[in-house]
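Sending over a structure as structure tokens; questions will come in a sec.
With one protein chain held back, the other chains of the complex are shown just where they sit.
Our next item is chain A:
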Amino acid sequence: MEKIVKLASENGILIMSKSSCCLCYAVQILFQDLGVHPLIYEIDHDPEGKEIEKALIRMGCSGPVPAVFIGGKLVGSTNEVMSLHLSGSLIPLITPYQALSNVK
């Protein structure tokens, strides 16, 4: 879906979220703890929310929210983010964006 691709490419770290989703909030907190500030896009506040949700499922996101994109690529949902972090692979992925967000 173009909207998602566009949002993902324009923002280093993007989290597709829902305002009522507490797991999305948890992922957000994790990224903040790691020193980055992802863009949180709340799909329940988007009139096309349902389509976005379907698109995320088609892209393979199990949540479908939270759906985390880093550097324009879909990383996955909470499971994938946690696995990456515990294996030490998440920080290298987000390091390029740590400097940028500090500049903001």
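FYI, a contact is a pair of C-beta atoms (placed from the backbone, for glycine too) under 8 Å apart; a residue touches a chain by one contact, two chains touch by 3 or more; residues count from 1.
The rule is short, and it goes like this: contacts and distances are computed from a predicted model.
Enquirer: As a check of understanding, state which of "Phospholipid-transporting ATPase", "TGACG-sequence-specific DNA-binding protein TGA-1A", "proteasome endopeptidase complex" or "Sesquipedalian" is the UniProt name of the chain not shown.
Expert: For the chain not displayed, UniProt's protein name is "TGACG-sequence-specific DNA-binding protein TGA-1A".
Enquirer: Touching the missing chain, which residues of chain A?
Expert: Counting only chain A, the missing chain is touched by 20-23, 25-27, 29-30, 33-34, 78-79, 82-83, 85-88, 90.
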